[in-house]
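All protein chains of the complex are present and in place, except for one that has been dropped.
Each chain carries a letter (A, B and C) given by its place in the written order, and its residues are counted from 1.
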Amino acid sequence: MAKNIEPVYYGEYLQLDKLLDAQHPHSPRYGAEAHDETLFIIVHQVYELWFKQVLHELKSVLALFQSAAIADQDLITVVHRLDRVKAIQTLMNDQVGIIETMTPQEFLAFRDYLLPASGFQSIQFKELEIILGLTRKRRVAFDQQSFYNRLSNEHRTHLEALEEQPSLFDRIDAWLARMPYLEFAGFSFWSLYQDAVKNMLASDEHIIEENDTLTAAEKEQELAALDATRENFAALFDSDKYQQAQADGRVRLSQHALLSALFISLYREEPVFNLPFQVITSLADIDEKLTIWRYKHAMMVQRMIGSKIGTGGSSGHDYLRKTTESNRVFADFFAMATYLIPKAELPALPDHVKRTMGFWVAGLELASGELDL
Amino acid sequence: MAKNIEPVYYGEYLQLDKLLDAQHPHSPRYGAEAHDETLFIIVHQVYELWFKQVLHELKSVLALFQSAAIADQDLITVVHRLDRVKAIQTLMNDQVGIIETMTPQEFLAFRDYLLPASGFQSIQFKELEIILGLTRKRRVAFDQQSFYNRLSNEHRTHLEALEEQPSLFDRIDAWLARMPYLEFAGFSFWSLYQDAVKNMLASDEHIIEENDTLTAAEKEQELAALDATRENFAALFDSDKYQQAQADGRVRLSQHALLSALFISLYREEPVFNLPFQVITSLADIDEKLTIWRYKHAMMVQRMIGSKIGTGGSSGHDYLRKTTESNRVFADFFAMATYLIPKAELPALPDHVKRTMGFWVAGLELASGELDL
Amino acid sequence: MAKNIEPVYYGEYLQLDKLLDAQHPHSPRYGAEAHDETLFIIVHQVYELWFKQVLHELKSVLALFQSAAIADQDLITVVHRLDRVKAIQTLMNDQVGIIETMTPQEFLAFRDYLLPASGFQSIQFKELEIILGLTRKRRVAFDQQSFYNRLSNEHRTHLEALEEQPSLFDRIDAWLARMPYLEFAGFSFWSLYQDAVKNMLASDEHIIEENDTLTAAEKEQELAALDATRENFAALFDSDKYQQAQADGRVRLSQHALLSALFISLYREEPVFNLPFQVITSLADIDEKLTIWRYKHAMMVQRMIGSKIGTGGSSGHDYLRKTTESNRVFADFFAMATYLIPKAELPALPDHVKRTMGFWVAGLELASGELDL
Partner (left out) sequence: MAKNIEPVYYGEYLQLDKLLDAQHPHSPRYGAEAHDETLFIIVHQVYELWFKQVLHELKSVLALFQSAAIADQDLITVVHRLDRVKAIQTLMNDQVGIIETMTPQEFLAFRDYLLPASGFQSIQFKELEIILGLTRKRRVAFDQQSFYNRLSNEHRTHLEALEEQPSLFDRIDAWLARMPYLEFAGFSFWSLYQDAVKNMLASDEHIIEENDTLTAAEKEQELAALDATRENFAALFDSDKYQQAQADGRVRLSQHALLSALFISLYREEPVFNLPFQVITSLADIDEKLTIWRYKHAMMVQRMIGSKIGTGGSSGHDYLRKTTESNRVFADFFAMATYLIPKAELPALPDHVKRTMGFWVAGLELASGELDL
């Protein structure tokens, strides 16, 4: 095999002629070379390279979820690639520390030459958000309008087209919603589950009332919070309430999908659920790491420019702080703990149910036709 | 020397008999040993050991700042020890990932046995906050009242006494305020500075107005932000406005201290300011790392219990999220960039001024008596 | 449930009275309190706490492998706990940086008071090594003799008893050796495999001969290395050669176990092999991280004492450097790549073989009795 391949050398293979000729600071143009501008360029270029790799992985995962039936073999690949995305994110989060080796005044030495360039103009980052499932109407105000103003027609068209495609969120929601989770023949899980929840909440209520370390005001507040939690549980089984929760932005997944995710989380130690659980967990991890990246990034910007305007001509710090929470995609998986109950209080799965799930997870959804849905 | 010392062995020296006999999970008492409870105990014990080390360093730094005159030799020690604190904080922030190797359901298996234990009850962490300079009235509501309810009399007395002592914030403020920063003989720095600021803000205003990528609404918003920044600058030199800024919580340092910190940041490359600048930067770093720890900690809690109540009997996640921003101590240093101007626009320091500062930094504040203040 | 539990408080739960009263520097006894001795104590105590946690996880994993048949459910737990061990190791490796915030001279200020205490006296670390599978005769010379001299009778007896128990290495070897890997009915995998290897090595030989960038001497060296590799492959299928490889210390696993590990690695994307592959990979990761910890530790010691003797009264640095490589346990998994061939050249598994493996992995080894072995 190796006989017919042409020899390749390191520099050509990595196209170092292009790569290492792409750093041209602007400060020298204004007769004031700023030593640290090179760092600023390279740090952002490294981010763009990682974004490209993350997009490469996420697009391949998205493709695997397009098929109606996802075999375990595919889920293994999905988990493997999402793990890689997480490893890259960890590195990107630590990388914020590199730009912080530049003092604010070192940044001021070339900041004015970069106007109105701005990280908001990173197309790859927006692609990444869109592919994960961030929709325009969910973006913080700034993003909805201004961001698109800043784009070339070509880029705007490209991103708007991408927004029309199903996102990873959409695919995952559909995949979960396909699961025959309701009534398996002769096994009504959810009624048992709801009883267990009632007990747990009653116990929590008791705990709050007995807790002498809380002020009266706090007890009230905690009991109100408990009622809200009770409402959330109720919504799981009441489609009207559920739709309200979606409308309020308290939840994003479809009702079927959320219940499947919950079922998987509760029975994660069942071999058939091991891979689906890893998929759900990895998506929650990716969401968390992206959130932490936004947060560290916002702090770095505040440190660099204080309350001054950024190179994009807007006070980037406040904007970034806002997106930290609001631009999350898989928050439902992240908050799944709300709906969990102790393993000890879970009903055991009858064997025929396990088998049914075995078929399902094996991707033979057709089989689910035989179930009493 | 070594001749007269008694031999010591690893296990005794580290008192492993105590240390390794301090992990006793409670779940077995209820006939349901939870494998993961050990992790929960050890992760928190490791935090407490690091807290003790951080307190050891911070107390020694506080002591060094008690003397009226701080020699460079002491500042070298201060910077060295604050660097160590930062290294430990980095490790503590990464450690949040360890507890996240426990699934929410694994936590549920023993959560109910720990009521009402809560991280809020960590005396060392409160000591750490108080020594840094977090005062009770600055704590988020919850801390002000409830936290103290939760303490034993002994602990309450201990912490309240500590709150009466000068904190690191107080000492640093006094140290900076002692600096003869105003009018050195024949060199009025601040008027030159204010001119430079005027130019910078005018340029920023121009940038915003010319920025076509902003909507009208955003321009207005940005210009309003710019006015606020202008106000902040004005307050630097107007004690009434400054006191208002303090009252509004926009700034905490005394006016003299803030101006000194600014002067040091602007001339950080002057050898005499190298150490003071490192002190200021390290304190901003420590504040940032503590903030990130709180943020990651809040996310971890949300992930573990969702919107359920925590072992402390309150929805820890919301509380923690609140403290992330509000419990900061050295935010003024962190936002120092607001007041910086490009190095190129800084007036050069006359030699006699450098000498004066040399004396000052050498700790001979008496010399400042000779200056025309 | 929560009703009948006794309330518990943070400080008692974590036994902070013991934990935080276990730091007593010795330097004050000699009238020369060394500020940094506290760091030295706490860093080592944190390591001991992590060792305890790692032992907790490894012992539970060892117990799961004791049963003749390991269900997938158990393998899920094994992988989950080994992942936790890896996360803790990553933190422990970063922790080496903390002790390096102490200058060598700061260490000299109290070093002489600690004689002859030494990290070699950490019982938990030795337990960890023994449980993983490090045997006395495999230890570097120093460990074989001196280490045991340094122990109290009680500790020596304890560790020697532990060495008599099956280690994780033994259990894993037995688990792999049980796999019916040889000739499945009508499917002779290994002959196909050996053909593929022949082609690969022939191609490699060609590559070396054609490589003009190598000197004659280097080509010779590379071809010699290639012959060695050829020998290793040959040994896989020749028990005499294999025993020789074991005797030479080139391989440690039993022949059956190594072939199973290889089979699993080659077909890792088969769902039935996903978990076994994760187990193998995690053990290689743990071995690698432990090796890196030893290496960083050795460098830290050199930096602290240069070529002086350590507190244990011996030049720790050289010793530690030696153990870095020699004290590895799962090096066979780590070097597994030697025996891999490209996926494209792998024969597809017939369905009846997959099913057979399905049974096996499900822990029904009895089923393997029906195979033509």
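A few points about this structure:
Operating definition for what follows: a contact is a pair of C-beta atoms (placed from the backbone, for glycine too) under 8 Å apart; a residue touches a chain by one contact, two chains touch by 3 or more.
Keep in mind that what you see is a predicted model, and the values were worked out from it rather than measured.
Touch with the chain omitted from the figure is made, among A:83, A:170 or A:269, by A:83. From the options A:73, A:95, A:221 or A:244, the residue with contact to the chain not on display is A:95.
Listed residues C:60, C:291 or C:326: the one in touch with the omitted chain is C:291.
Residues of chain B in contact with the chain left out of this view: 1-3, 72-73, 76-77, 199, 203-204, 206-207, 269-271, 274-275.
Residue positions on chain A in contact with the hidden chain: 1-2, 5, 7-11, 13-16, 18-24, 26, 30, 35, 38-39, 41-42, 44-46, 48-50, 52-53, 56, 60, 80, 83-84, 87-88, 90-91, 94-95, 97-98, 101-102, 112-124, in rising order.
The missing chain lies against chain C, touching residues 32, 103-105, 108-109, 112, 115-116, 142, 145-146, 149-150, 203-204, 207-208, 211-215, 218, 222, 225-226, 228-229, 232, 265-266, 268, 284, 288, 291-292, 295-296, 299, 302-309, 312-315, 334-344.
Going forward, only the chains that are shown with their structure count from here on.
As a whole-number value, the distance joining the C-alpha centres of chain B and chain C reads 40 Å. Of all residues in chain B, those that touch two or more other chains are 112, 115-116.
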